[in-house]
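Below is the structure I would like to discuss, written out as structure tokens.
Here the complex is missing one protein chain, while the rest keep their positions.
The first chain written gets the first letter, and so on, giving A, B and C; residue counts start at 1 in each chain.
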Amino acid sequence: MANDLILRVVTKWLSPIIILFALYVQFHGDYSPGGGFQAGVIFSSAILLYSLTYGLDAALQLIPEYILRIGASLGVLIYGGVGVASMILGGNFLNYSVLASTPVAGQHLGIIIIELGVGITVASVMVLLFFTFARRVAPE
Amino acid sequence: MSLVVNLVLLVFLLVMALAVLKTRHLFAMAMLFGLYSLLVAGLFVVLDAPDVAFTEAAVGTGISTVLMLVTLASIKDGHELVSTQKSRTAPLIICIIMGGLLIYGTHDIAELGDPQSAPHMQVAARYIEKGQEETGVPNLVTAVLASYRGFDTLGEVTVVLTAGIGVLMLLGSRKKLRIKEVSNGK
Amino acid sequence: MIEYIVGHINYWLIVAIMMVGLYTLMSRSNLIKKLAGLSMFQTAVILFYVSLGKVTGGTVPIISEEYSVYSNPLPQVLMLTAIVVGVATTALGFALVIRIKEAYNSVEENEISAMDEKE
Partner (left out) sequence: MEQLTILLIVIPLMVAPITALIPSEKVTWLLTLIVCLISLAISCYILYEVIDGSHVIYELGGWRPPWGIEYKIDSLNAFVALIVSAMGCLSCLFAYRSVPDEIEEKMIPLFYAAFQLCLLGLLGIALTGDIFNLFVFLEISSLATYALISMGKNRKALTAAFSYLILGTIGATFFLIGVGFLFAASGSLNTADIASRFDSFKDMQLVETALIFMVMGIALKAAIFPLHSWLPNAYSQAPSTVGIFLSATATKVSIYVLLRILYDLYPVDYWVNMLLPQIMLSLGCVAVIYGSYRAWQQTEMKRLLAFSSIAQIGYIVIGFSLVSQLGLTAAILHLFNHALIKSTLFIGAGILLYRANTTELGSLRGLGRDMPWTFAAITLAGLSLIGVPGTVGFVTKWYLLEAAVEKGMWIVVITIVLGSVLAIGYVWKIVENLYFRSKRKVHIQDVPSGDSAIARTPKTMSAALWIGAILCIFFGLNTELSFEAASSAATALLKQ
């Protein structure tokens, strides 16, 4: 597939748009359908598309595996970290109300941060899954 | 109207499920499976659940189907064997009993869309009433997901991480792992 | 009677789909097909939950001034989690299938258990 000009051009144009859409879904999830999980999966589909057209090695150059591993852990740590931060600030675990001056602002802030954590973990793990599986297909 | 759409989609879905069951060509099955997920996503839209539809479309039609295809490509085996040894009556009987039990259970379930049913009257009522006020987020699904039941979502992210770790443990090494052909010690 | 059927038929259909999934899982020997059946079974359960959240005349649970009746967000939230759990299980299952194929050179349960018994 890597030699098909149309596919290559379309992928080049489409991937950034998909990533942009993922970012929209990520940060507009409070007002419209969507959120960290959906954004993560959409983001990973952009990378999937790229690696299907340009090959696994090219995609691995774009995003090396160790970054994905760190990302997978980082997302959970961000989420848990928000919980721990709210404990340190005197609330219960995951009580975002204490994170900002007013409870509602705190809630909103907390939700945005944890959604980001979800997005990072999901995107990393989904891409990681695909890479790990796809490596088994590559002729050795 | 939405009930009719709902029923039509459900019938399609049943047909699709039967097709997955019947087909012997595994690549065709993967495609049918993707279609099945897409239909489910459509049903979720009819049921006012765009968030779930979004996820199902991305996960069921996207990730699951892609993983299934990659697995098929990796094992290089596109056909299911016609198995004669495995008994099919026992599973059929079990499924009929389970299905019968479930239908027995749904006897006194509230009708689809009944606004007076217990799930709407109890816990959820407060989310709709005060959700935006308390969390500052108009999308109540996000509000409940991230705040009221934020701990579940933390668990969900942990599940994703666990799956990632598990798959890396299984397929992570580039070389094929040496595996003993016989049980230990023999 | 007709009212009863109209009120329940969607649940019956969902149960039927659930059981087709379960039957696929239990009666087939091919491991990939088993996983597809498992996934269909779970998806049908998810569908059941989401159906519980529907309110007639309601709309998507995103608060806005134009609407006053909303569908129930709770089952939707629960099922977002369940979908993720489902895909995580399926991914792990596929990884196991690849390893089983490498170790046994087969993905048919019958053949594999025959090989296991020989040892």
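FYI, a residue touches a chain if its C-beta (ideal position, glycine included) is under 8 Å from a C-beta of that chain, and two chains touch if they have at least 3 such contacts.
Just so it is clear, the model here is predicted, and its values are computed rather than measured.
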item: Among shown chains, those touching the left-out chain; value: A, B, C
item: Residue of B:L9, B:V46, B:V66 or B:A124 touching the missing chain in the full complex; value: B:A124
item: Residues of chain C (touch criterion as defined above) contacting the omitted chain; value: 22, 25, 31, 34, 38, 41-42, 45, 48-49, 52, 75, 78, 81-82, 85, 88-89, 92-93, 96-97, 99-100, 103-104, 112-113, 116, 119
item: Interface residues of chain A (partner: the chain not displayed); value: 69-70, 72-74, 76-77, 80-81, 83-84, 87, 91-97
item: Hidden partner interface residues of chain B, rising order; value: 101-102, 104-110, 117-124, 126-127, 147-152, 154-156, 158-159, 161-163, 165-170, 172-173, 177, 179-181, 183-186
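Operating definition for what follows: only the chains that are shown with their structure count from here on.
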item: Distance between the centres, which are taken as Cα means, of chain B and chain A, whole angstrom; value: 21
item: Between chain B and chain C, centroid-to-centroid distance (C-alpha), Å; value: 4
item: Residues within chain A bordering two or more other chains; value: 31-33, 37, 122, 129, 132-133, 136
item: Residue list for chain B, restricted to those that touch at least two other chains; value: 50-51, 55, 59, 63, 67, 70-71, 74, 138-139, 141, 143, 145, 153, 156, 160, 163, 167, 171
item: In the complex with chain B, residue positions of chain A that touch it; value: 25, 29-35, 37-38, 41-42, 44-45, 48, 69, 72-73, 75-76, 79-80, 83, 93-94, 96, 103-105, 107-108, 110-111, 114-115, 117-118, 121-122, 124-126, 128-130, 132-137
item: In the complex, chain C residues that touch chain B; value: 6-24, 26-30, 32-33, 35-37, 39-40, 43-44, 46-47, 50-64, 69-81, 83-92, 94-99, 101-103, 107-111, 119
item: Residue ranges of chain B in contact with chain A within the complex; value: 50-51, 53-55, 58-59, 62-63, 66-67, 70-71, 73-74, 133-139, 141-143, 145-147, 150-151, 153-154, 156-158, 160-161, 163-164, 167-168, 171-172, 174
